[in-house]
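Structure first, commentary second.
With one protein chain removed, the remaining protein chains of the complex are shown where they sit.
Let's turn to subunit A:
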Amino acid sequence: MQVRVQEEPFDMGGELAGFAHGRRDAGAVVTFSGLVRDDTGDLSHLEIEHYPGMTTTAIEGIASEAIRRWSLSDALVIHRYGRLAPGAPIMMVATAAPHRADAFAAAEFLMDYLKSRAPFWKKEVTSAGEAWVEAKAEDEDALDRW
């Protein structure tokens, strides 16, 4: 399991290649990447705050659960904080499993839990001002399916 919480950008392609390299136990690798979305065309940047100390531990707990439930060969989570421009990669997850169904399901589980249980908070800064992104009820509901 690899968990990284960092301010600096990461190279999605390089991370995927590194994660998949040299595996003999996994027939499937699934990745998800989240980018900064500009809904209004007016977004200057996103500011992501996190809880140093708790963040890595919380993500490791979520990833451990994914590895256990879907018998993953490995899992990778990278999540950024700080100031991020529209279109910039925020985070990525990768899962490796013998078969694809487990790799897909585990990646979805990771994303659902990272959204509502990893201590990050997003603030949108536009020309009109700044506003904290509010958690959606459907994000909380998404946890029920697991």
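Observations, loosely collected:
Operating definition for what follows: a residue touches a chain if its C-beta (ideal position, glycine included) is under 8 Å from a C-beta of that chain, and two chains touch if they have at least 3 such contacts; residues count from 1.
Everything that follows uses one rule, which is that contacts and distances are computed from a predicted model.
Between the names "Response regulator", "Iron chelate uptake ABC transporter family permease subunit", "Molybdopterin synthase sulfur carrier subunit" or "Heme ABC exporter ATP-binding protein CcmA", the one given in UniProt for the chain missing from this structure view is "Molybdopterin synthase sulfur carrier subunit".
Across the entire complex, the residue among A:1, A:17, A:54 or A:85 in touch with the chain not shown is A:54.
Contact between subunit A and the absent chain runs through residues 34, 49, 51, 53-54, 57-58, 79, 90-91, 111, 114-123, 132-135, 140.
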